[in-house]
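Every protein chain but one is kept in place in this view of the complex.
Here is chain A:
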Amino acid sequence: MGLAKWHWLKLVREWKTRIILIAFLIFFSSFSLFYRQQSLDLPLDEARSQYEVTQQLFHIIPEAHFEGELGTEVYDLLAQQQRLYGMQRYILSEKEGNTVEAMVSVVDNYLDNGRTIAENQLRLWEMTDFESYLVLTGTLPDREELQQELAFYTYLDDHQLNIEWNPYSASQVLYQQAELIVGIVLFVFAALLAADRFTQDQKNNWSVTQGNPISWKKQWHQRSAQLWGLMWIVTGTGMLVSYGVSVVRESTGSLWYPIGVFFGEKIEYIATWQYIGMLVFLGMILSYILLLFSTGLSWMIRNIYLTIGLTISVYFIPYIWQLMGPFSSWQPSLYLHIVPVVKGATAAELGISSINTWKIVLSFGVCLLLLEGIFALIFQLIPTKTMGLKRRETS
């Protein structure tokens, strides 16, 4: 074990580290309690609005256009849509918690209704010969969106799942928590944990820790890996506790419930557990990169506040590309916000469909290589006790 064992002991005996870990453990563990206090919108307004829009279409489209075979079909479809929206609206308005009061028998219909609505809308998109086609389609979601909706319903059918009525169910809260963790929280956690990893030694234990026959690079990897282990023990434990609390207080939900992931061409649905696993996996890689960065900076600049600031500021790099537009979809910094990339929001915002989930791992690999290269150069400098870093001169 050599020096790694002693780095570990120093780490776990440090009060700062302990306090940060406990704070994050409490935060992650109690997530399901905090999440309950959020207000969540059900698609009731949307159902109401669609009901009214359909009603309006009957008034706007001239009656003559509803004549003939095609016109009659459109009329019937719109009539069916209005009836279905009405039913959806009723189901949602009666929804209380996890049940629909006095309408238990129609709950299952919500799923079928949804599928039929989407199928009808796609059918309406196909009726290009309809005289008020533009008016008709102007109120419809676009085709891709409808295809996704259908894929969603198909996934539910295939896995014999129902609509998840309870947004506070354990599985729903767990995936929301995973999304939160791999965002800014990850950057803050890594920055706070690693910002003084080397600084402590260089300020308080200089002569004891210099002159060891173990390279700085190896020590950098050791220390970052140890922090990474602690970070994910705490995160994993916190998520499990939070999940347990949700299970006790609410319904379990289904870990097979579909969540859409953007793979470049289209959104595909994967199970909640797969989605959480993917986010955690990507978060683990990103957190290791951040810990390497922060630990390396702590060796280099020996200022805890500056190191924390710089590490957290990495989170804001992707916003630069929203302002000035990226040069290429291969820029690693585009992938620092995992959730928007996975959901396809980044691709949509920047108008580059090649910013997709597959590239996240590749871009993280590039980040790792860059960090390795940069810090290999930095570690060639001498961390002198009083004068900061010095270049080793010729001899």
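Here are a few things to note about the model shown:
Convention: contacts are C-beta pairs under 8 Å (C-beta built on N, C-alpha and C of every residue); 3 or more make two chains touch, one makes a residue touch a chain; residues count from 1.
Rule of thumb we're sticking to: contacts and distances are computed from a predicted model.
Choosing from "(2Fe-2S)-binding protein", "Xanthine dehydrogenase family protein subunit M", "Protein translocase subunit SecD" or "ABC-type multidrug transport system, ATPase component", the protein name stored in UniProt for the chain missing from the display reads "ABC-type multidrug transport system, ATPase component". Taking the complete complex into account, A:Leu3 is the one of A:Leu3, A:Leu25 or A:Ala225 that touches the chain left out.
Touch with the chain omitted from the figure is made, among A:Thr72, A:Asn162, A:Asn212 or A:Ser354, by A:Asn212. Those residues of chain A that touch the chain absent from the view are 1-3, 5-6, 9-10, 13-14, 204-215, 379-380, 382, 384-385, 387, 390-395.
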